[in-house]
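Heads up: the structure comes next, in structure tokens.
In this view, the complex is presented without one of its protein chains, the others remaining in place.
Moving on, here comes chain A:
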Amino acid sequence: MIYQIRKDDFLSWLKKQREGKKVLVPTRKEEGYLFLPWVGDELDLREYTNTLKPVKDVFFPQWETLIRYRVEKEKSGEIVEETSRTEPLILFGVRPCDAKSIKLLDNVFDGEKYKDPYYCQRRKNTLIISLGCRELGPTCFCQNIGINPLSSEGSDILLVEFEDRYLAQSGSDTGLEILEQAPFTPAESKEQKIFDELNGNPARLNEAEFRSLALNNMPDFNDSVWEKLYQKCLNCGICTYLCPTCHCFDISEMTLDSEGKRVRSWDSCMYSSFTLHGSGHNPRPTGKERIRQRIMHKFNYFPQNYGVIACVGCGRCVAECPVNFDVREALKLLGVWKDDLQL
């Protein structure tokens, strides 16, 4: 079922949501778009393809306190668990690739055995309103790996721009409840048809097809292709920080006098210290093992463990790599990119 709303009406509705909720919107900054708290001014989305930092930052922040404690010499005082921010939040303008990335991260942080309370708390308190992509950015490749740029997966509400309106589709029960009320109205059959047409060519390859390619065609662990692949990589790790699905983290201590906290921060499998043993032994000593780990984790291990590829085709890693390492080219070299697709 498709709903619709005039853009003006939507902005008034969103403005009203600021009573009691924090609203984050893509905000233009010198370095690119970032999700920042909205003060209710005019939205400038003219050059918006995606935010510089992935939306995972909202749920699994780059840096967060896990516990606080007091340390006294040879004793230690209290351990206090840091409760995550429970402030209700609305995210507007999330791209469908990033919305999907949150679904992927749910597998890790909201798993069957272990649930991360910090992450889950934020997930529960956040409404995701995504904005479908009518045009793709220069490094976007979602469609090549079976992801639909107009999908509502991972969103509560998906909006698709059409003339002076947004066409809206729910991605969750919460989203549906909102859409069933004013100022949203059910779309006429004409708009329904337009939505279907826009959605007509969603992905050039379905996700299952790409997944089976990645699971079955990936070269052997000791194949010489891995030697080729890593040569130009600087192991700077920018691809991992900007990746919406990378979730590796470090836990470290910050102590000032007797006050201390234990913090969790994003970490990267591109660094040699990432796997370095206390003994000095390192299971992934060179760039070769580390690039192999990054690619295998996304396209082989993650689908083995969770049944889904851990890449959403946002293209940030391609756009921001200082030496133009292109994961699409890598996949092509590995034989897990469909041959008939031109880069």
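What we mean here is this: a contact is a pair of C-beta atoms (placed from the backbone, for glycine too) under 8 Å apart; a residue touches a chain by one contact, two chains touch by 3 or more; residues count from 1.
The rule is simple: contacts and distances are computed from a predicted model.
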item: Candidate names "Lipoate-protein ligase A", "Tryptophan synthase beta chain", "Cytochrome-c3 hydrogenase, gamma subunit" or "Monovalent cation/H+ antiporter subunit A"; UniProt protein name, chain not shown; value: "Cytochrome-c3 hydrogenase, gamma subunit"
item: Given A:104, A:248, A:312 or A:336, the one touching the chain that is not displayed; value: A:248
item: Selected from A:189, A:279 or A:324 as touching the chain missing from the view; value: A:279
item: Touching the absent chain when the full complex is considered, from A:23, A:58, A:91 or A:108; value: A:108
item: Touch residues of chain A, complete complex, unshown partner; value: 66-67, 69, 71, 74-76, 79, 81, 108-109, 111, 113-117, 221-222, 247-253, 255, 260, 262, 264, 267, 269, 274-279, 281, 283-284, 289, 293, 296-297, 300-301, 304-305
